[in-house]
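Complex shown without one protein chain; remaining protein chains in place.
Lettered A and B in written order, each chain numbered from 1.
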Amino acid sequence: MSTHRIGDSPNRVGGVGRVTGSQQYAADIRLADVLEARLVTLDCARARIISIDTMAAELVPGVRLVMTAADLPQPVPRFGPQFADRPVIAVGETKYHGEPVAIVAADSKDAAEEAAGLVRVEYEELPAVFTLAAALDPAAPLVQDPALRRNDRLASTNVLREHPIGWGDVDAATADVVVENTYTFPMVTHFAIEPHTFMAAPDGDGIAVWSTIQHPNWLQKVIANILGLPLSKVRVLAPDPGGGFGGKQHAKLEPLVAFAALRAGRPVRLVLTLEQTFQAVRRASCEVRVRTGVNRDGGLVFEDIEADYLIGAYADIADRVVGKGSYPAAGPYNVPAVRIMARSVLSHTVPSTAFRGFGNPQVNWAVESNLDDAARAIGMDRLAIRLRNLARKGDAFIPFDTPADGDWEQTVRRAAELIGWDAPLPPGHGRGIAIGIKSGPTTGLSYSTVRLLGDGSVIVFAGTSDMGQGARTVFAQIAAQELGAPLDWVTVVMGDTAIVPYDQQTSASRSTVLMGNSVLQACRSIQAQLRAMAARLHGLDASQVSVDSGVVQLPGRELSVLEVLEPGLGPLGGELTGNGEVRKDAEPDHPLSGSAAFFEFNCTAVEAAVDEETGDIVIAKHVTVSDVGKALNPLQVAMQDEGAAIQGLGHTLMEQYVFDETGRIRNLGAIDYRIPTSMDLPLELRSAIVENEDGPGPYGSKGMSEGALLCVASAVGAAVRDATGVAIRDLPLTPERVWRALRDRPTP
Amino acid sequence: MSTRVEPIAIEMTVNGRLRALEVAPHHTLLDMLRDDLGLTGAKECCLVGECGACTVIVDGRTVDSCLVLAVEADGAAITTVEGLAADGVLSPLQQAFLDRGAVQCGFCIPGQLVAAQALLAGNPHPSVAEIQEGLAGNLCRCGCYGQITDAVLATAEADVR
Partner (left out) sequence: MHTFSYARPEALAEAEAILATHGPDARVLAGGTDLVIRLRDGTARPGIVVDIKRIPELRPSIREEAGVLVISAGTVMTDIAADERVRRWFPALAEGAAVVGSVQIRNRATLAGNVCNASPAADTAPALLVYGARVVAQGQGGTRRIPIDAFFVRSGVTTLARGELVTAIELRLPAGPMGAVHVRRTRRRGHDLASVTLCCGVDGSGVTRLAYGSVGPRPVLFVDESGVLADPAAPDEARAPIFERMFADASPSPRSLRASPEYRLAMLRVLGTRALRTAIERLALA
């Protein structure tokens, strides 16, 4: 029997399909009779649509459908996870470079492509705002129609919302030293290797929608709402996404494809190009002004933080990103006075959305870097200032939230030890250390069903999306552990709203904790049934029987699950079914509508050297340590943390959107938007974990996988500064930017 | 107005099996594998030869199949990820990818495996630097590069023993 239980690292469940090529991603699914769709977009940031002539396109042989806003219900339905502001397709005006104005569906890709090129759009280019300065200019054109923002005092500005938060009295606080700086974080994109794919087909009196979506149940609600269908008539099929990172959380073009399929009466499939994914999802850029007050003894007195996030033309989930991401901006420190004002600023750019770290990396870059400035100003070691102020377990470091839920000092000290904080440095090298913290899920609802079949094998139904993080494996491990089945006798069914019970979403590193607990609960329910069954079979009281790790314990003897199950089910066979329901309700008075289920906590330390002639950064060593409570699958934990670290090196060193003077994206696609390759790694990358089994998840686990990305830039920037003496406050740290900073440094 | 061009008859061996079909001149090898032969292991992502998700082996050498016209492969022997496992048994490299945790979302993995297979065929005992250089044309956004390198090294070492 397989011993692949909790704390082991069995091979990924679903891994064989991934190494043989048989795993079916959304774009690999072949439906008979499917129409291939192509989008029609305008090559400008913002335009008034005057007219759309589809006649030439419709004449292309094989074309079955050319659809514009005029072909949709009027007014054109709008949707969005926070505000119903995004139209199914552009209405009257395009508000970002790449917003579709028409969709073409044809028998073949060739015909669709040709026809898309023949749709004639007459339009007038309008001035676009695509920087914070331009969007905040009182004379700036308004991105959102004020009519969509009734009773909103900010409706006549491009500020969508303000998120003030704080405690103590910053204005009254006096500190020995105040350090003030402004930092910027670039606009970057998810660049999942799997481009977004959407497919829809009429399904009886309802509709089936396939999508690379992370939140199938959320999409189901969007589609049902827009089409006026009951949820039971909307089936969302969400094959495991080929990387999500937040970019596949919320509905994008599924409603459009759904309308196209219903209108065509046939399945319609739209596979985005990589370039189009750049025009579908991105991370908000950000400008952060930080004033840090510190006393000479190293004690933090106040943090005064203003963060403007440049979000896109439609809110998507971006405003939540701003509010939740900026919320723990002061860090995991006991700071007596904190004032944070974050603003989500609308612009004529691609709607920004969730992206691993959810708004935290932006403020972390600023506040952690400024903490280094504060340490330098008082002549204190940068590790020491962090340890001096770090919240200890139980400290209410954010007064109205979950107290510090880990022994964080252990994590920080481990990172310092692994980087050799006090060891002599080679000439030209520098070190940096930074801490990242992120508030976990604030609400949640995860149902699951577990079926223990007559032969002892198990099916788990869980609505999480396994986009690489390994949820499928972890749920299988939990079921195997609790019900005594070999791991390869456990099947985990996900991603089909017609079969799998409701899950709120796959985000915020929640699934191991929330869905994991739900699966555990379902298994425990089956264990209770087994106890009753064993008691009945052996003439005992259920209280005399216990079930643990797949073993049924009777007074004086042990039985396997199957030894109870088979006689218990009897000659007709059958199965035992357990349900799980884990709920974290909203707290109406809480600033985030809910306290953190847990905090993700990471400490990253870096040793780097800089080629002063070229500005090249060489990362000699990168250490990332996370407090995960308990690693249910240590290999997967390491993969997540190291992968997050590498992803973080992207926005740290090379990634950014580049715009032309009119707001068009100049570097669409893989040639001029660079992400790290296998040759761009630190010379040494090391991950480590702290396990105190003090998390709210199964077996003491906490959520993880975003933590190791949060403070990568801060640690690298600090190491570069340590190596060169120059503080750079804008990302990415491209060779050219570093070269300029070194060139311009004041001569001592 | 576009011209209608006659399809061209081609023949090739794909994963050891002779295939004869007709292709349009402007369709790529990737189009042909995925759409005509239903071999969806090779993935479509960047379509400019940068990401390597569509990597296949043509006559012993890796190519980005998005940059090869299907007609160019006339007469060639092609290996895709579907051809790596023999009779349902994973190749040592495939097994090592699973054992070493080289697979997260998996979308880039067919390309990585095919590239690594060809790398080892040409250089049975590569150094870490040679593996990193040899696989630099295969992007992994999950960031499994370290584990992928481990898997290739482990396969090479196992081969020595």
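One rule holds for everything that comes next: contacts are C-beta pairs under 8 Å (C-beta built on N, C-alpha and C of every residue); 3 or more make two chains touch, one makes a residue touch a chain.
Since this is a predicted model, take the numbers as computed values, not measurements.
K.L.:
Going by the touch rule at the top, give the shown chains the omitted chain contacts.
P.N.:
A, B
K.L.:
From the listed residues A:Asp137, A:Asp455 or A:Asp672, report the one that touches the chain absent from this view.
P.N.:
A:Asp672
K.L.:
Of A:Pro141, A:Gly454, A:Gly700 or A:Pro735, which sits in contact with the chain we cannot see?
P.N.:
For the chain that is not drawn, the touching residue is A:Pro735.
K.L.:
Which is it among B:Leu47, B:Leu120 or B:Ala156 that touches the chain not included here?
P.N.:
In the full complex, the listed residue that touches the missing chain is B:Leu47.
K.L.:
From the list B:Met32, B:Leu69 or B:Leu84, which touches the chain that is not on show?
P.N.:
Of these options, the touching residue for the absent chain is B:Leu69.
K.L.:
For subunit A, enumerate the residues touching the unshown chain of the complex.
P.N.:
Its contact residues with the unshown chain are 110, 113-114, 613-614, 653-654, 658, 666-667, 671-672, 674, 676-680, 734-736, 739-740.
K.L.:
I need the residue numbers on subunit B that touch the omitted chain, in ascending order.
P.N.:
Missing-chain contacts on subunit B: residues 2-5, 8, 24-28, 47-50, 52, 55, 61-64, 66-69, 71-72, 115, 118-119, 133-138.
The working rule: only the chains that are shown with their structure count from here on.
K.L.:
Any idea how many Å lie between the Cα centroids of subunit A and subunit B?
P.N.:
Chain centres of subunit A and subunit B, defined by C-alpha means, are spaced 29 Å apart.
K.L.:
Under the definition above, what is the set of subunit B residues touching subunit A in their complex?
P.N.:
2, 24, 26, 31, 34-35, 38-48, 50-51, 53, 80-82, 84-85, 90, 94, 97-99, 101, 103-110, 113, 131-133, 135-149
K.L.:
Taking the complex as given, what residues does subunit A use to touch subunit B?
P.N.:
9, 11-12, 14-25, 27-28, 30, 109-110, 114, 190-195, 240-245, 271, 273-274, 467-470, 635-636, 638-640, 642-647, 669-671, 675-679, 681, 685
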